[in-house]
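Heads up, one of the protein chains got dropped from this complex, but the rest are sitting where they should.
When the chains are written out, they are named A, B and C in that same order, and each has its own residue count from 1.
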Amino acid sequence: MGKIKVKLFNYKKQNDYKWAMTIDLDRCNGCGACVVGCQAENNVAVVGEEQVEHGRNMQWLRIERYVEGTYPDVKVRFLPMMCQHCDIAPCESVCPVWATYQNPEGLNVQVYNRCIGTRFCGNNCPYSARFFNWYDSKWEKNQENQLNPDVSVREKGVMEKCTMCMQRIRRGKDLAKDEGRPVKDGDIQPACAQTCPTNAITFGDINDPHSKVHDLAHSGRAIRLFEEKGTHPAVLYLKGGSGNVY
Amino acid sequence: MDRRRFLKLGALTASTGMLGACGQTAQQIVPFVNPPDDGVNPVDGFWYATTCKECNAGCGVMIRTVDGRAKKLEGNPGHPISGGKACATGQAGVQKVYHPDRLKSAMLLSGERGSGVYKPISWTEAVTVLSDKLAGAKGSVFFLNNGSNDVTAGVANAIFKDSEKFVSASNHDAGAESLRQGGAALTGLPQTPYPDMANADFSLLLGADIFEWDRSPVFYSRSFGASRRDRPSSRGRMVYMGSRLSSTAVSCDKWIPAKPGQLGIIALSIASVVVDGVIEKGLARAIPRNTLGRYSDALRKYRPERVAEKVDVDAETLYKLAAPFVNEAPAIVIAGDGVTGYSNGVAGLDAVELLNMISYEIGKEKLTAKPRSTPESDQDLKDRMLEWFGPAPRKQTFAKLKSLTEKMAAGEYAVGLIHNTNPVFDTPNALKFKDALGKVAFVVSFANVMDETANQADLILPDNHWLEGWSAQIPDFVPGVVALNLGQPVVQKFQETKAAADSLLEAGAKAGLKIPAANGEEYIKKVISAFRSEMLEIPPALSDKEAWNFLLRRGGSWPSENDTELTATPASDKLWAFKGNLASDEPVFEGTNDHPYHLHIYQTVFAGRGSGVNHGWLQESPDPITTVMWQWWIEINTGEAGKLGINEGDLITVSSVHGSVTGPAYLYQGLRPDVISIPAGFGHTNYGEMANGRGANAMDLLGLSMDEASGGLAARSQMVSVKKAGGSVVLLRNGNPDGEDKGEAFQL
Amino acid sequence: MSTSSGHAHGSAEHKAAFNDLTDVEDIRDPEAVPEVVRSTYDDADIFRDEKEFNDHTLRPMFYTTKAYFIFVIALSLIMAQGVATFAVQTYYGLGQTNMHEPLFWGSYIATFVFWVGMSHSGTIVSSLLRLSHANWRRPILRAAEAMTAFSLLVAGLFPLIHVGRLWRVYYMFPLPNQRTLWPQFKSPLMWDMMAISVYMVGSMTFLYVGLIPDLAIARDRAIANNNWRQHYLKFLALGWRGSNREWMVYNKASLFLAVIILLIAPSVHTIVSWDFAMTMTPGWHTTIFGPYFVVGAIYSGVAGVVTLMIVLRWLFKLDDVIRILHIDALGKLLVVIAIIWTYFYVNEYIVTWYSHKPEEAHMWAWQGERFPHLLWIMLGGSVLNIFLLSWSRVRRNVYMMFWMSLLVNAGMYSERYLIVVPVLTRRDNPFMWTDYLPSGTELSIIAASFAYFIFLYAIFIKLFPIVTMADVKEGVVISGDMKIGRHSVRVQARE
Partner (left out) sequence: MNFWNSLSSTAKMVAGALAAIFVGLHIFLAIFYFGPFWFGTHTPTQPIAFSHKLHAGTNKIPCQYCHTLARRTEAAGIPSAEKCMNCHGYVKAESPLIVEIAKKFENKEPIVWQKVFDLPDHVWFNHKRHIKKGFKCQRCHGPIEKVDVVGRSNDFKMGFCIGCHRDNEAPTDCWTCHT
């Protein structure tokens, strides 16, 4: 086993990557393709009508919608909401077993097999982006054939949430490493970004000054949700358009 | 039993038992007998190009498969429609391969029709039964599908084309017929007009729910995103007019509720302002002054002041809407069900197309070279290719389906072939399709899950899922060019199914009919070899086999981006020659005086016409507007509901002269007070456990009003009444009713 | 050890060995002290002699009625169904509860906080009163300390009931392992676990040390009657003989423990409050939670003590030991605590109002809108008490005190519920606002927790002396007239 170092996470090597995502609210049309794409990629279970009645629908990525105004001046806004991968994440410090932490690439990690389900993290997430497995995930007969082999199926009693498609990041880095180069912008796309028909979601390395996500994040339109909480999310929202319609 | 499970049980057993627990269960590993092509990564999986058949749009997609199982669908990045993107329904299509309700083998009716008692039979038997019936039918056969032009339709057509009695009809989205007919008067090109939204600064959407179930949600969504933010110079703006704030309307910058059935007049009204504005601004450089003058006179009666009251939009707004057409062209108008869903659909579309053409003439210099409709040379090619895939879509009208139904009811058909559609469920109740089907001597269904129509069939020959078999398609809606989509089997067959085309061809051969090819795959190859020389996309050096592989790898054939630059439409000539109908017909509504509300049936993003209702992912995805999951609802304007004393979840009965449905009310601010809006696709009775009994079928309310000019169903011209039914249910909604409206918390 | 017996039955050798002026044996000798005249307090009769006192106070332990068995069986049934429900919940998953996103904590945590609160008064009151030499404390100490221990035992179960993967709960313990993975020491839950473990050990020790002299008395009685209890009593009494040195050590130990407990107890509930206060959730994220929780805990605990006292007094006819005087004194204590608690409670609102945070203000409004009944129970039970209890006739009325103490605890339970639930139903993200009512599973497990607490108490009563006999006797001032020369002098002796 070798010598044990007390240091828990070996951060000695500074990683170059800092994954971030921008979501252009001006582009989002609420079509829900990302929601289903995420479910397909990440083995997110369908909980069924009965559980939905209890308010336990599980969508790592959900589209929140807000109705403003009354007829005829009605405005509805969509807000895709997922784990914001905060730099200073409120969920991390409260987990008693260290099942969630900040990884060196700026992602907020949830380790399912470490989680004991105190659900403290979910309580402390201002975005309500964490989900709990109230029951074991069930798939209708035969449907487990579709499960993604790269992603583990979560057991009952653990928290889960958006991983920014860690399996895809890992594969992207792996392939880049084979070719002896750093990851190029656009090499890695989470399922939601890849499927989004309006290209509202952009994912990339915000440390790379030439990446698209870096450009968008510095475009002046970028905002963070609950900025006042000081959580510093890695998900940036790009604000909507101008007021001049005609 | 793994370690975790062991601890869970908490049994303190002896060490032997424990050892069994610690040693993880032995698993088996089955290598290939012959390894696949070396150099591929079996864990990452194989990516195959194919074509999505969840709707008729024809998106090219890539499927990731691992161990012969489909895992994930992504758009095919090179494809002109999908462009590497996908929609929710497409994503869910993958899991339908493994749907628990899939039929496992061919089945022959062994009880009464509609009893659902079938006995499984072998495929040899099934084909024999079918061939006997086909031989005995002597050509009195009909073929019905969902309007997609695919191999099965082509094969059916080819087998029976010599028979006079044979009819190939389709049951497709209401309104599509009108859309195809629309603009015919102007462009002379009877195809779906293609609005180039991606390059437009301003888009006016007239009842066009383009992100929901219009011609291609994915393509339109891409265009929308591109229009909004892809062009560095300006941000595309959109205004939606229509009676309901749909999820498309929500994405637009403004929603203007206009009176149902009057959107054509609005287009004319805007056109009148535009024409005069152009004259004033001296932009006659683009359009000869005399032409404009002619229009100016003809359009005078549609000046905003004159129509404002009629369309329920104030004149000032109409003037404002015209401004972008004059100042910031290219601006475009897109028409949708809000225009075509009425009896004056084609007239309205003509008006829309006129406005489009004027706008194009004004702004064409600023346009990047993207085509607006298929050039005539290509149209010819397209027509000839379409002949291989059944009747051209523009010939497949609702009127044709109606006349077929009448003939069926008269007992004129011996054999009916129904493929990929569910008319018993999703045609208007007034059509009485089910009764007519009962008069057909022998009904064959190719459904691969049981549905209402298959339940009325004598023989069920389950078709492959589209991931399991070959397919080819000429997508109706491709910007400006002819494309051929190819689909290939990307996964192993999961159930004992057979491609519908193969079943037909086998049975036809056995019955002594003239068959066009030995099987579906051969048929597609024949098409390709017939058109190879005209399809520039296959490098000429390739042999036939190489060309085939080339196309399969690509997922079909379509011109590359560079080719399309050449094909901008010379609209001007058409415009000068325009002598079309500038008078807008009044819509005819069906219903008596005690039916005060307009019925607005629409397809939700997830349920579609009913195909999504048996799918967990789609059912559990909250509807974008109502955020309802697993349930069906009836939308009513909040203020109107207040007047009627209706609260959210209260059961209300909506009735028309044709029938009534009862369901929970959803109170919505974004709906005209004189409109009741109901999602289609719910209320299945025989579509698997997940779908059955969920809501009621909105088609029960619908009559058969048609747009005579196009032969399309005027699905929006029904009038209904509403009353409380007593009782209420809790609507299962994502997000909390108290919290959902508090968007200001985010201060975006 | 088997040869030795208690001091009361000491042999001549023993007498010789402990021939000391302060030897209790001597003073208690009826010849040396002519009569026990009166106690320090004047409102009750005192037992004529120690035997009678012992008889009376040990009666609940040695004399059991049929009703008792029926009662215990009934409790066991409630517990059994709770255990069964819990087994079902563990097997199928926490979906059996009504919790859902984003309300991840529900009635279990509210009940957990309630029981931790209940555990507070016991030791705090006991040690505080011990240290301050408040004489009226004496008969109630044992009952209060036992309450601490048992409510902690019950409270400790709730985190286990609450977690999703019970079978992995050992991840919380800082065990060295092959992965060199440690718990997250930044987590308030981690502190909580540590604090409660320490408090559990501390309060158990406190209870046990206080028990030792009484165990010896009971042991002697058990041996005399050849009762089966002698076996464990012999072991647990640690051979107590009541020697001077033993008393000295005992007194030192209880003083020492009292001081330690007095330090631990507030910290424990402060840490429990940090489970909430350390989060970023509006309604929880407040600095006042530490003292607020501690005072609330003491409040509910003292009320719990009152309830228990009255029940014991009624069940075991202990009117002579637990007298109106004690209940009156506890009532006074309640008033003081209620005032402090009300101050904190109002303070919380004032701070919210002053800070002008709309989300917090909304939270409070929602609390009143959604849970008015709980709010009224809380205010009625806690704040209105101040006025009623200020009235000595109320304080001295056992029935009134009984119902009021129950009301206080109902109010305090509501308070816990109001802290946990409304906040989570109105999280930061308005799209995820929700509502919650406990499910049958939750209710049955909570009911079982109450049954478990009562069960533990009922068993305790039968196994251990419930009245702090030694302490009571210590407080009894023996006075009488003693002839010194010709003068008869009034003397007081204290045991």
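Everything that follows uses one rule, which is that a contact is a pair of C-beta atoms (placed from the backbone, for glycine too) under 8 Å apart; a residue touches a chain by one contact, two chains touch by 3 or more.
Since the structure is predicted, the reported quantities are computational estimates derived from the model, not experimental observations.
Asker: Of the chains that are displayed, which are in contact with the missing one across the whole complex?
Answerer: A, B, C
Asker: Using the definition of touch stated at the top, determine which of A:Met82, A:Leu107 or A:Ala129 touches the missing chain.
Answerer: A:Leu107
Asker: Tell me which residue among C:Asn177, C:Asn225, C:Asn244 or C:Ser355 touches the hidden chain in the full complex.
Answerer: Answering carefully, the residue with contact to the hidden chain is C:Asn177.
Asker: Touching the absent chain in the whole complex: find that residue among C:Phe235, C:Trp314, C:Tyr343 or C:Trp403.
Answerer: C:Phe235
Asker: Would you write out the residues of chain A that touch the absent chain, in ascending order?
Answerer: For chain A, the residues touching the absent chain are 1-5, 9-10, 12-13, 101, 103-105, 107, 109, 111-114, 150-153, 163, 166-167, 170, 174, 177-178.
Asker: Considering the entire assembly, which residues of chain B contact the chain that has been omitted?
Answerer: Those residues of chain B that touch the unshown chain are 2, 12, 15, 18-19, 22-24, 26-35, 38-39, 41-44.
Asker: Residue-wise, where is chain C in contact with the chain that is not depicted?
Answerer: Counting over the whole complex, chain C touches the hidden chain at residues 1-2, 177-180, 231-232, 234-235.
Operating definition for what follows: only the chains that are shown with their structure count from here on.
Asker: Skim through the chains and flag the pair connected by the most C-beta pairs in contact.
Answerer: Top of the contact-pair ranking: A-B.
Asker: Go ahead and note the Å separation of the Cα centroids belonging to chain A and chain B.
Answerer: Centre separation, chain A to chain B: 31 Å.
Asker: For chain B and chain C, let me know how many angstrom lie between their CA-based centres, rounded off.
Answerer: Chain centres of chain B and chain C, defined by C-alpha means, are spaced 69 Å apart.
Asker: Mind pulling the chain B residues that touch 2 or more other chains?
Answerer: 4, 735, 740, 742-743
Asker: Residues of chain C that touch two or more other chains: which are they?
Answerer: In chain C, residues 168, 428-429, 431-432, 434 touch at least two other chains, as defined above.
Asker: Touching chain B in the complex: which residues of chain A?
Answerer: Interface residues on chain A, with respect to chain B: 24-33, 35-37, 39-41, 46-49, 52-53, 57, 59, 62-72, 74-79, 140-149, 155, 171, 191, 194-200, 223, 225, 237, 239-242, 244-246.
Asker: What residues of chain A sit close enough to touch chain C in their complex?
Answerer: 1, 4-6, 8, 51, 54-56, 64-66, 79, 81, 90, 92-99, 114-120, 122-128, 130-136, 155-159, 226, 229, 231
Asker: Okay, in this complex, where on chain B does chain A touch?
Answerer: Within the complex, chain B contacts chain A at residues 4, 43-44, 66-67, 69-75, 84-92, 94-95, 97-100, 102, 211, 217-218, 221-222, 224-226, 228-230, 235, 237, 239, 245, 247-248, 250-251, 253-257, 320-321, 323-324, 494, 605-606, 616-622, 624-625, 627, 629-630, 637-639, 669-673, 730, 732, 734-735, 740-744, 746, 748.
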